[in-house]
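== chain A ==
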Amino acid sequence: MIDAALHIAFAAVSLALMCNCWRLMRGPALGDRIVAMDTMVINVIAIIILIGMTGETNAYFEAALLLAMVGFVGTIAYCKFVLRGDIVE
Partner candidate 1 sequence: MSLEFLVATAIAALVAGGVYLSLRGRTFQVVLGLTLISYAVNLFLFAIGRLIVDRPPIYDKAVVEHTDPLPQALVLTAIVITFGMTALVVILALRSFLESGSDQVDGRVEADQRDEDPRP
Partner candidate 2 sequence: MTLADQLVIGPVVLPAMTAAVALLVMRRRRRLGAGISLLGCILTLLAAVTLFAQASDGMIRTYPVGNWPAPFGIVLVLDRLSTGMLMLAGVLGVIVMVHAIATGADRRGWHFHPLFQFQLLGLNGAFLTGDLFNLFVFFEVLLIASYGLMLHGQGAARLKAGVAYVIVNIVGSALFLIALGLLYGLTGTLNMADLAQRVAQVPPEDAGLIRAAGLLLTAVFALKAAAVPLHLWLPRTYSATMPVVAAFFAIMTKVGVYAMIRVVPLVFGAEAGAAAWVPSPWLLPAALLTAALGFAGVLAARGLREQAAFAVLGSTGTVMIVLSAWTQPTTAATLYYLVQSTLAGATLFLVADVVLRLRGQYGDAAVAAPRFAGQQAAGLLFLAAAIAAAGLPPLSGFIGKLLMLRATTGTAAQAVIWATILLTTLLAVIGFARTGSTIFWKAAEPEAAAITAAPLPRAAFLGPTLAIGALVGWTIFAGPASDWAGSAAHQVFDTDAYIGAVLEPAAAGRTGQP
């Protein structure tokens, strides 16, 4: 049952990734692309968790943790760049 759920979940998250990809390429606004990228980070965290469950290992936990912690830094930096040009003032 869990295996089936995992399979479905993988498929769902993968589809989600494709949705993000579409929005990333389509735009049209810069904000759209940044949102798409930001969402992608979340989706990848989801995939990592699913991989962890599939492999019954918690070896990838740090990666997910790190992504959760620093994944948004990129997003912020892109935003700051559009807003201010200079991301560190």
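Quick notes on this structure:
Rule of thumb we're sticking to: a contact is a pair of C-beta atoms (placed from the backbone, for glycine too) under 8 Å apart; a residue touches a chain by one contact, two chains touch by 3 or more; residues count from 1.
In picking the candidates, the idea was that all candidates are chains of the complex that A comes from, given by their letters.
What you see is a predicted model; the values in this text were computed from it and never measured.
Touching chain A in this complex, out of the candidates 1 or 2, is candidate 1.
Interface of chain A with candidate 1 (complex): residues 51, 54-55, 57, 59-60.
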